[in-house]
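Of the protein chains in this complex, all but one are displayed in their positions.
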């Protein structure tokens, strides 16, 4: 059973091609996974045909962060044995996430976002329950088999040639995160996300994410009015200011653009980023209210030092 | 249908776990894939139940390079439609290989050997016939689907976040290979392999590979007498000279060690490498004939400049 | 004979310690070298006791760029044989400078500013006239002798071990400047300097440089009111926003701070820089007018694309 959203949909497509027919909990893309709907559906599944609930922690396409701990609670409330699978690719190291405390069974992540590395490493955190399920399964698998990895890993080895350079980088990245302190890292991204939202609102635009409890601290997706072509805006910003913004994807194509503020990012990088957006709005001849950067700077200046 | 050898066996195991029951042409590990045996087996397969013939071009565990062009001929002689699949991971960019001219259907390779890069990229070259076979197949697949890759690749994109840093490195690696000229690159490795074999023979040891037409130009595996523990030798060489040699694998465990001479390698690197082995033999108290390095140097000096 | 200013003064001190007693043309530090005063003084020197006129092209301490071509004209108008010596350390590669066209005899520069390299290389451009003067001079010298350098340089060598790594970097830096085009490079810095001045004026502060013809395109020095401690402001900006601004030096100590915008710099870097200053002003509780960043952004947005 999958939550909805761009990456959730991609994920479901992959599952379908492997022969599964997963169920999708349809929802507004402007909200995260809906724990109540999940609980209801799981409670109906008295035969326990649903094997797993899959959630994208931070949906990069919309800037919505699902409330994973509440999804866990929904499964528990329904007294359902489904595994909880979470994609943290764009959140790990930027947004608070607790694999153990939240009772997640499988967490997947990657090196290229909050861990500040080039793409090339991915990670799995796996609960005992998930390992048992994998063992019990008769599905054919080879490259993706956890057992093959866990044996060699115990003694510091890999069952294949690992991307050694990135492992050195990972050690440094973790040192950097620990030097700053994870609480400070998360608070820094929370501040930058709030500053970004203040800029967006000052410009007169809507945030894609409609639930403040689900605002993403890693990126902010911005709805534009029907009259605005966000891809033309993105092109102008790239050409004139050498800054590449994310496009709206799938349902949001042509309706939104995205501002990233994750990983190795500080107040002045954010100020430069938002300045690029505001100048792009002006150059694109879009109807907007000036002052977004100023609103962000006011908030950043008021709260500076609080996260260090 | 698979040839024999350490990596061929690993490969077969993976296939088995995915639900196939591939046939293995058993052979002496000291020889490459046997085109005659293959032709015979394929000729018997009048119902064309064999779908593909899989060969490791350069078997890293033994230093044996299979004669891929002759395997192609064997398939053709048997008038059999099986696909020809070749693993070139440890040969590409160091040993001559011709995907098109040799009529290979699928070639797989990696960045971390002859392309002189960190691990992290792999490559597929795929014939039209293999693409057709993939399309016609009903096997479930997702991540491994060529179609997903080929569409975006046409316009310079990837269906996922690619390992961008390595792509920059790949461009540089290809420039380096072309600057030297592929013929010179292959001749360089041929010379180094011959110099290495002269050293090994001067020491009084056998080359694992028994067929001179199948000597690997990327690495040389050395048989040691029963009285010699090759892993103790490797440990001494690592401790005293900071050089890590390859161990004998599977059938050759405890019977052989391996000397690599692939990728970014020149005459003096080889001289240093062989010196480390000869000094290790002396320090390990092994019964050997001194003079291996000298034999290699004589050959290198006689033939120097010929490959540039 | 030296113009005035912080670095001119340092330079004069060095000359004094080598046994010279150079004359200093005293001037307001908020203006560049005064061609009229120079011409008058040189005209009085009928015995030609003044051997050289030394000018700092871009005075880093004040953000004042002297009009070197006019200094040349002043010397010519006085029909005086003095050499013209120019320090371009903080201007070369960021502000237009013409050693030959402007008739400069000796230009000195360094790698660490507009050439975007680490510190470690310095450069001399020397006219035939200056070489003749050096040859005719009986002053003791060894390390600083141009002749020692010019001989080996002709064939690509150095009379000492050169800083080879930086020479590779220099080749890349020159490629980068030529790829952008020097005219575009200079226009880019002119735009950034104008945007910075608009921010400063919007905040209600004065530019140290009083002559618009002498505004530096490499950095802007900002006068602060007596009530403001610029070093406390700089400390807050460093602590809260991790940005290090230049202090006022010598006569300007405690009266000014400096904003650099030279070398590898684009619109969004400038936006980040000015945002750091404006947020610092707010956090320091300084009496200023908000809106400096906005003024800069308006100008940058209006003129974007014009320099590319």
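By letter and in written order, the chains are A, B and C; residue numbering begins at 1 in each of them.
Keep this in mind: contacts are C-beta pairs under 8 Å (C-beta built on N, C-alpha and C of every residue); 3 or more make two chains touch, one makes a residue touch a chain.
Note that this is a predicted model, so its numbers are computed, not measured.
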Message = Can you list the shown chains that the omitted chain is in contact with?
response = B, C
Key: Per the touch definition above, residue among C:5, C:93, C:110 or C:276 touching the missing chain   = C:110
Remark   = Cross-chain touch to the chain not pictured, restricted to B:137, B:269 or B:289, is B:269
Remark   = Contact residues on subunit C toward the hidden chain run 13-15, 17-19, 110, 112, 118-120, 140-143, 145, 161-166
Ask   = So which bits of subunit B touch the chain we can't see?
value = 239-243, 266-269, 271-273, 275-276, 278-279, 282-283, 290-291, 293-294, 297-298, 300-301, 304-305, 308
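The definition used in the following text is that only the chains that are shown with their structure count from here on.
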Ask   = Connecting every touching chain pair, does the picture come out as line, ring, star, complete or other?
value = line
Request  = Report the chain whose mean Cα position is at the greatest distance from that of subunit C.
outcome  = B
Task = Would you mind checking which chain's mean C-alpha position lies nearest the centre of all protein C-alpha atoms?
result = A
Ask   = When the centre of a chain is set as the mean of its C-alpha atoms, what distance in Å lies between subunit B and subunit C?
value = 59
Key: Separation of subunit A from subunit C, taking each centre as the mean of its C-alpha atoms, in whole Å   = 47
Request  = Go ahead and note the Å separation of the Cα centroids belonging to subunit A and subunit B.
outcome  = 40
